[in-house]
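First comes the structure, then the notes that go with it.
Yeah, one chain of the complex is gone here, protein chain that is, but the others are all in their spots.
In this document, chain identifiers A, B, C and D correspond to the written order of the chains, with residue numbering beginning at 1 in each.
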Amino acid sequence: MIQLFAAATGEAPGISEAVLWAIILCPLVAFAAITLYVRHLPKIAGYLSILAIGVSFVLSLIALIDVLGASGGIAIYSHDWFQAGPLELALGVRIDGLTAVMLVVVSSVSLLVQVYSQGYMEGDPGYGRYYAYMSLFITAMLGLVLADNLFMLFIFWELVGLSSYLLIGFWFHKPSAASAAKKAFIVTRIGDLGLLAAILLIWTRHETLAIDEIHELALAGVLGGTTLTLFGLGLFAGAVGKSAQFPLHVWLPDAMEGPTPVSALIHAATMVAAGVYLMARFFPVIEASPDALTVVGWIGAATVAVGASLALVQTDLKRVLAYSTISQLGYMMLALGVFGYAVAVFHLFTHAFFKALLFLGSGSVNHATNTFDMRLMGGLRTVMPITFWTFLIGTLSLSGIFPLAGFWSKDEILLEAWVNNKGLYAVAAIASFVTALYMFRAVFMTFFGTYKGGEPVDHEDEDSHFHGDPAHPHESSWVMTVPLLILTAGAIAAGWWALGKEFHHFVEAAIPAEALHKAPDFSYWIAITSSLIAVAGIGTAWAIYHRGLVSSTEIRKVVLPIAVLLENKFFLDDLYERAFAVQVFQRGWNRLVELFDTTAVDGAVNGVGWVGTQSSRVLRHAQTGQVQLYGAGIAAGVFIVAIIVFIANPL
Amino acid sequence: MSELDIVGPQLAILLAAGAVLVWDALLPRRRAALPYLALAGILGAAIWTTTWVIRGDFQTAFDGTFAIDQYAVFFQYVFAGITAIVVIASIDWVDRVGRRQSEYFALVLTASAGLMFLAGARDLITIFLALELSSIPQYILAGWGKDQRSSEAGMKYLLLGAIASALLLYGMALLYGFAGSTLLTDISAAISEHGADNRSLLVVASVLLIAGFGFKMAVVPFQMWVPDVYQGAPTPVAAFLSVGSKAAAFAVVMRLFFEGLGEQFLSNDWAMIFAVIAAVSMTLGNVFAIVQRDIKRMLGYSSIAQAGNFMIGLAAISIAGEHFVQGASGVLLFVAAYAFTNLGAFIAVIGISQRIGSDNIADYAGMWRRAPLLALALAFCLISLAGIPPTAGFWAKLYVFNAGIQADLVWLVIIGVLNSVVSAYYYLAVVRQMFLGEAEEEKRLAISPTVGVALGVATVGVIVFGIIPTPLVDAAREAAAIFAAS
Amino acid sequence: MLLTVLVFLPAFAGLLILLLPSARAHHARWVALLGSLVALALSIVMFFDFEKGAGFQFIDRASWIDVGSFNIQYFLAVDGLSLPLVVLTTFLTTASVLVSFSIEHRPRAYFACLMVLSTSVLGVFTAMDFLLFFLFWELELFPMYLLISVWGSGRREYSAMKFVLYTVAGSAFMLVAILALAFSAGTFDMEVLGNSTITTAVLPLGWVFLFLFIGFAVKLPIVPLHTWLPDAHSDAPTAVSVMLAGVLLKMGGYAIIRTCVTILPDQANDYGIWLAAIGSISVLYGAFVTFRQTDVKRLIAYSSVSHMGLVLLGIGALGTTAMVGAAYQMLAHGLITGLLFVVVGLMYERTHTREIGRLGGLARQMPLIATGLVFAGFASVGLPALAGFIAEVTVFLGAFQKHEWAVIMAIFGVVLSAGYILWTLQRVVFGPVRHEWDGADDQRHWWEHASVVGLAALVILLGVYPSLIMDMLDPAIGVVSARVAG
Amino acid sequence: MLTLEHFLTVGALLFCLGLVIALSKRNAIGVLMGIELMLNSVNLTLIAFSRFSDGPAEIAGHAFVAFIITVAAAEAAVALALAVAVYRSRQTVEVDQLDLLKL
Partner (left out) sequence: MEGAGVNIAFYVLSILTLVAAGGVMVSRNLLHAVLFLIVAFIGVAGFFVLLSAEFIAMAQIVIYVGAIAVLILFAIVLTPRSVRDNSETAMVGPAILLGVALATVFLFVIHDTGWMTGAGDPGLSASDLGRALLSTWVLPFEIASVLLTAALVGAIMLVRSEAEESEDVPDADA
């Protein structure tokens, strides 16, 4: 089945279906080939993977250009997959503005990360495996954005979860890594329940899973009321898990246990983007349900606040970035909550570049110092100039400094929030101050001041593959710095696409026009305010962490309860893992059920046998060997049987 | 047809018995031939029976006190088979235990003739005499070992048997007094004429009859002698008791109750009695069997439970017509299948116990390695007793349960199948002991060829009828059909 | 004829194995492999020769026992529901033979048992006479009992006995129901029964349904009739666990669809909600208990309880989609859990422990086995593109409309399964290396590779190309659900 | 006037008395005596029935009794032989001592 929808301003995309499938299949082929054949040939595995993703990237670009040429129309190619009774499921691809943008973001960031990994992962015994997993990861993400129906989307959604599990737990011999991988998978899966429920709901009520049909149902009002709200919330639950929204954000910081390029990929282009993509994809549905929309907005806001505040107290560079990601994802959800569909996607787009840049930069730093602990760094500005400057630009972009990419997208979010919901605006604005504060705290601690020596290499650890000398840090090799530079370009310039609302028009063509709200016009007032807030944040950071005008320990003493709360991540991990998972669930409930199983259920079974043998043991004493007892038995039998008959059947 | 022809099979067997005694008196050194003389008599009986089947000339004789019909023929074959197998299996045993061989075989043959008379008896006097002809030799045989246990078993069996006989006789006397005749057909006529007014008498008489035959069938509450006698009696005798007198009791009860007391108002009562006794027998027999450590006692209790199973069929015959045939043929099928199976089990026990000198189940450990064929055959027989396919016992149980279902005795069938589960536990426990237990010594056991032959016949019967039950079922149905027609 | 050959081929191979001279006992595995491969090939030929949607095919029919109302046929046939299960059985038999290749202890008996087991399961899936079906159902007990109690570990005798008694207890009820049904319909022919409308029986049809269901539920197994499963699994040898989880449990689900639902559609409608409720309770209950297990095989066993709950949930919904999902879940679970047991078995061979606490870090010493475990684990979790996912989602999609709350309860099983599987993986294959296992081999022999890769390949095939099976299941189950819908 | 019931009553009482003796005597020979009394009461009952009925039925009762007497004799002979056998092996014929056979 092929469906084409022309955009308001152009023709439908005419791109061949084969190209779209090829985008998914290239990395998949690489995965299969590496797994089956070249596991043990690391270099070839790396090249194969890069080649595959490179092809995907090129094809994605072609697709983007094609869709651009059609000003963002929609093309859907769908095929029957299997059928069971009335259930008919399809496999299909859908290309439109949103998909095209996502494709390019995913494939480009992935390509750069892959290239970078060649340096970062050099010498790791699992090098081949690493590239196999990465290929699978990218396949899953590309498939997710190309899927034309909810079911297929769910499949790739789950595959994203799988690959993230494999990659986060890549260094599986580290208990923390294995644990983090498990945590990521399970926590996101809790969210996936919502998505699954949404699928069940929509199929049961309306017998369709095709995205465009669901859009139509929502717009036509057929899909409405409780079903609509539940469906929207179900989808959102999935997104909460995958996009690390409060309260399921806990897995993301732990996901740092994976290799840094993996973190870059997860935080920038894949995994967490999936949730935002899902919400954007189904924006017409969310938007049709005010309740769902409100929930999305406020959960986003809560996530913004939680992420930003926790980022303030981290000492681990990657964890700062991780919480920053949470916070930024919150921004995207918040944007969706204030009707900012295009804005959210736009922020996703720009965020991909600068966040990937920051992560890769942190990886570069790690390569020099053998640590992510900022307290062991300092003064790297001079020894690692490329890393420093690219990291700084990324930080500025994240903080929303004009005219970097982050400025444009964040500004628009604040604008939408201001127009539609002042409360959300307040949260977003305060958080943008905190954002600048914690990012520059990281920059100052890492690159300024004096070098504190990094982490000494532990030669006993056979799994360590650190090659340099932490005492004498140096700049990373070109395979690592070139991707940094390329991403820097993106972090600087990606925002300019939004000038003149071009990006918006393009992306908005992906959903039915009826679903759109008119975006507010650019407001200088908002732009200036947000810039000032960001600058204030930077200034504060400078004052505290560079100049030491105010001691951070002093501040900590003043706001001790808050600091304790933050340092313990609002006790959420403790609540989930120790209190709930371990105490309530495993030691409490499960133990109870198990106890019931062994005593009541199995006990009853064994009890029946026991009663049988026991009664047999007791009764056999009746068989005394006394012949007259037996004779009495016979006589008594006559009497009893006769009496029974007369009682049962009276004369 | 001359009257000698009518009792030809029994006569052949009794002649053989006499011949055995005479042979022993005349040629004491040629004792080895005694069992073969006995077998010749049994063979003669079987052949004679076959000639009736070929002639198809079924009739009643002796003024209606005795009948030759398919029913009697069926049982005559069964008893001939039982006796033959018992005789073969005894050869080795008797030879070792003592020198009272001629008496042994003569008494077995006499008892067997008594059983055969029972199958055809249609008159209270004939039934009683035939019953005693089978019983008294069995009392003697139980005490044949003359050691402490054997004579104790004989004594117990006799005293209790006599008490049961007295009860039976009292019941018969009441029936006779009511009907003025000892012929079953007359009794039936009298009951249909004015029986309904005198139900209390008929019920009490029925109960007394059930007590008398229940003793032979070994059903609760008339069963308590069973384990003691089985344990104490010589094993081949126990085997004979466990199948012979039980089968005969069922044979006669079915004829007596259906031909004589088949009137609907009465059959409701005795069907209920049978159903209750069946349920209690199965349950108690099994529950007792679980903890037994002596395999003969275990088989004794199991035979009580099995009698309960037979009784489901009896309970089902109270309804005339097609259901009747189901129930009655179910009992017949069960009798035949059980005869082969239980004999097989006992013979295997003979073969094993004789060599290891113990009846303890624990001593059967590892028998699979010491006597693989014996162990395999015993396993098959036990599986058949448990009613697990592909054995004759399965079909018998299935058929009886089917009859029960058709007679609306679902509750009883459920109790029956649940009891099968319990029985599977202790039967399989023996199998487990033999196949999985660790033997204390690994020495192979020598099996006497005669035991092997007897066991082989029984086990092959169990398996063949397990796979192709149709001939047996057909025969049972044909035999049972004579009542439906009447 | 083809079907008869297929069903009895493994048993024939088993017979040949038993006839091998003891000097050539080690050749048993090759005979077994050959036999199972031929059976596999035959079943694949049938799979592709099968005409989709054309009802029962490859019919082998002969009258077996035909006496009065007791009419039993030898009747084998397959339809779209049973044929995939037949292929699954032959495939898993082959895999079981492969994983047993290194067995040293009494190989002849072992492989013979395995082959007989295969025949009995094939018989259950193909028998279309209710009694024949029951026979095959019971036949499976013996090889299983022996396999667990002789070649098992731990409390093997207890577990084997428990398995047998549970099954026999269940089939006791089943037998009553079969007899009641056959009596009221006048036939044991399942095809006829499945096409006729039965309105009365000697006991209420609701009871008949319930009794049948109890018999099958034990096998499935569902809470609270499941406690035999963990014991049986944990003490059984690897190949037996594979067969047990892979095909034996499926007999329960298959039978519920084939008999309970097809023959008694009205009762199925009445009780569907209960089936679904029990199913989802099983899903959750099984999952909760799984979390507490410290023995890998027990853990997988409890997870099976959880996964088989989905089968019941699907059946309880009675719609085509849901029941197709249930059938698919049976296939998927068969392959996935089979794979899990194979891998765990390989691991156990090397480490000689299944205690999770003692394992850890195995991914370093035995990367292939670890990969297999991770793969199987994720398949069990219901990862997309693997068979389990398709099955789960189809069940959910099909059942949601009818039993919303049951499904909502059950989907929590999705998260729970992720929880226990990943936690297990973390503790077994991940984490710091334990030098205790330094010397242990990885997966090395060709037969180990063959079984793991073969199973994994099928898991993927069923995950990405469901039409292969769905197109076959759909029409067959469509007939059933149409009957239920009236 | 003597009716059938009179004789039957005596028969029943004698039967039960015999039963009580059979069930309570310690000595096997005593038990046997009880059994003989039971059989006698049956005979009495049968003859009474025979006497109070007409025609051919009459003779059946007599025949029955004749057979019972015969069987009783045979039974007694065997019983006493067994008693002797038991006495030989156990030096007692007290039935409550006969309890070798039990689990």
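Side notes on the structure shown:
The definition used in the following text is that contacts are C-beta pairs under 8 Å (C-beta built on N, C-alpha and C of every residue); 3 or more make two chains touch, one makes a residue touch a chain.
In this text, all values refer to a predicted model and were calculated from it rather than measured experimentally.
Under the touch definition stated at the start, the shown chains contacted by the missing one in the entire complex are A, B, D.
When the whole complex is considered, the residue among B:A19, B:L34 or B:I125 that touches the unshown chain is B:I125.
Only one residue in the set B:L133, B:A275, B:I295 or B:M311 touches the chain that does not appear here, and it is B:L133. The chain not shown here touches chain D at positions 1-10, 12-21, 23-27, 29-30, 32-34, 36-37, 40-41, 43-44, 47-48, 50-55, 58-60, 62-63, 65-67, 69-78, 80-85, 87-88, 91-96. Residues 3, 7, 14, 17, 21, 28-29, 62-63, 65-66, 98-100, 103, 106-107, 110, 113-114, 117, 125-126, 128-130, 132-133, 136-137, 139-140, 143-144, 146, 151, 154, 170, 174, 177-178, 180, 194, 197-198, 200-201, 204 of chain B touch the missing chain (whole complex, contact as defined above). Hidden from this view is one chain, which touches chain A at 626, 628-629, 632, 635-636, 638-639, 642-643.
One rule holds for everything that comes next: only the chains that are shown with their structure count from here on.
Core chain by CA centroid proximity to the global CA centroid: C.
Work out the mean CA point of chain A and of chain D, and you get 96 Å between them. Contact of a single residue of chain A with at least two other chains is seen at positions 609, 620, 623, 625, 627, 631, 635. Counting only residues that touch two or more partner chains, chain C has 165. Of all residues in chain A, those touching chain B in their complex are 609, 612-613, 615-617, 619-620, 623, 625, 627, 629-631, 633-638, 640-642, 644-646, 648-649, 651. Of all residues in chain D, those touching chain B in their complex are 4, 8, 15, 18-19, 22-23, 28, 31-32, 35, 38-39, 41-42, 45-46, 48-49, 53-57, 60-61, 63-64, 67-68, 71, 74-75, 78-79, 81-83, 85-86, 88-90, 95, 98, 100-103. Of all the residues in chain D, the ones that touch chain A in their complex are 19, 22-24, 31, 95-96, 98-103.
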